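Of the protein chains in this complex, one is absent; all others appear in place.
Per-chain numbering from 1; labels A and B assigned in written order.
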Amino acid sequence: MKEATGIKEIIKPENLAYARTEVMLNNTLSYCPGCGHGTTHRILAELIDELGLQSKTIGVSPVGCSVLMYHYLDVDIQQAAHGRAPAVATAIKRLLPDRFVFTYQGDGDLAAIGTSETIHACNRGENILIVFINNGIYGMTGGQMAPTTIPGMKSSTSPQGRDVHSMGNPLKMTDIVATLAGTYYVTRQSVHTPANVRKTKKALRKAIEYQKLNKGTCFVEIVSNCPSGWKMTPVDSNKWMEENMFPYYPLGDLKTPSEQAEK
Amino acid sequence: MTEEIIIAGFGGQGVLSMGKIMAYSAMMQDMEVSWMPAYGPEMRGGTANVTVIISSERISSPIVKHFDTAIILNQQSLDKFEHAVKPGGVLIYDGNGITRHPERKDISIYRIDAAEEAGRTNMSKVFNMMVMGGFIKVRPLIKLENVLRGLKKSLPERYHSLIPLNEKALIRGEELIKEVHIV
Partner (left out) sequence: MERELRLMKGNEAVAEAAIRAGVDGYFGYPITPQSEILEYLMEANPYERTGMVVLQAESEVAAINMVYGGAGCGKKVMTSSSSPGISLKQEGISYIAGAELPCLIVNVARGGPGLGTIQPAQADYFQSVKGGGHGDYHLIVLAPASVQEMADFVELGFELAFKYRNPALILSDGAIGQMMEKVYLNPQKPRSSESPDWATTGKGSREDRNIITSLDLDPDGQEQFNHKLIEKYAEIEKNEVRYEEFHCDDAEYLLVAYGTSARVCQKSVQIAREHGIKLGLLRPVTLFPFPKKRIAEISSRVKGILSVEMSSGQMVEDVQLAVNGRVPVMHFGRMGGIVTTPDEVVEQVKILFLGGK
């Protein structure tokens, strides 16, 4: 009894070092332990909260692991058909131009079946934010090869490793959209270390704030791990990501507003 | 009263617009109208035809196989539609480029050499209105004044200065049309 009272005394608002941000709902995340989705959700929720956007945010969730994003974020959300989120978001933003509109998509959704919608929304310069989680694999359907699976990487449909001669090359969507006139800010980040989380939050904050300028599409790729799909522990998967994914998908800004101003 | 009309010729001869003006003109007389083009690749430079129906009653089928009047502007269309004219009906054709002339005896046939006249008088732009003039002469279903009202309604305002020229063509067409064979 005495001990319990002690804990209650410790758990007091003034002692809290870390609290659930208001925009994050109290539902248990369906993501695997160590996966980057939860962290990215949390960053988005914090930013929506901090920037006072909860009442005017409309998100679009994809098909894939984050299909249930609407269980976790306390904002209006539409769940889109596989790959079509940029088209859905296009109409939302055009019909409600003063709202903050974002899509949240994995690499199967954005870089395979949704390639066309992604490229055309970016090329038209739709005033939306596209958050792109790239873990090089189809997570929800059980670890199949994605367009972003790197050469030699094993998956359930490339069990001997991706052979680029027969299976094609990994698609660098972020590099592609950076070349399009309609994009305003294109960056590639990760969320596997506290330092990277801080960088990603900074990048996403910029991307969200840029939407008010009506200057075009902001595109934020987050290179992430998939411990279950990669069949590794979270720690090993982060290490593997650093050693194998980052050389292929180097972190950093690909297109910034200041560069465009110089041009 | 129901008049089922086919207008057929080359793309660029103003076939579709003649039909449109005809429909507008009949509308000015409070009649029911339908305008049904053959659409698609046919319209891109090849032959063009349009079915116009004018009626005092609600129009049933906008697509018909037999016509009260056929207005024919080239040989291909003559070959295709001569036999689609109902017995006792009317065929109007422009003689320009025609090598095989209409042969039916059970229909009234009129010839209008509008292409030649339009070329000679520098009125090629309003060639189709010359043919239209011939039509309203032999099938007086629509009054000239209503054709002019129809023109006003169907032409964009920037072309309204051309209405006098159209009127001239209509009147010239009325003079130009000749009987070939009457039933």
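To be clear about the criterion, a contact is a pair of C-beta atoms (placed from the backbone, for glycine too) under 8 Å apart; a residue touches a chain by one contact, two chains touch by 3 or more.
Computed from a predicted structure; not experimentally measured.
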Visible chains that the absent chain touches, using the contact criterion stated earlier: A, B
Identified contact with the non-displayed chain, of A:Ala45, A:Cys65 or A:Ala87: A:Ala87
Among B:Val64, B:Leu78, B:Ile92 or B:Ile142, residue touching the chain not depicted: B:Val64
Absent-chain interface as seen on subunit B, which is shown: 20, 23-24, 27, 32-37, 39-41, 59-65, 153-154
Subunit A residues that touch the omitted chain in the full complex: 54-58, 60, 67-68, 70, 73-81, 84, 87-92, 94-96, 99-100, 116-117, 120
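Throughout what follows, only the chains that are shown with their structure count from here on.
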Whole-Å gap separating subunit A and subunit B, where each centre is the average of the chain's CA atoms: 64
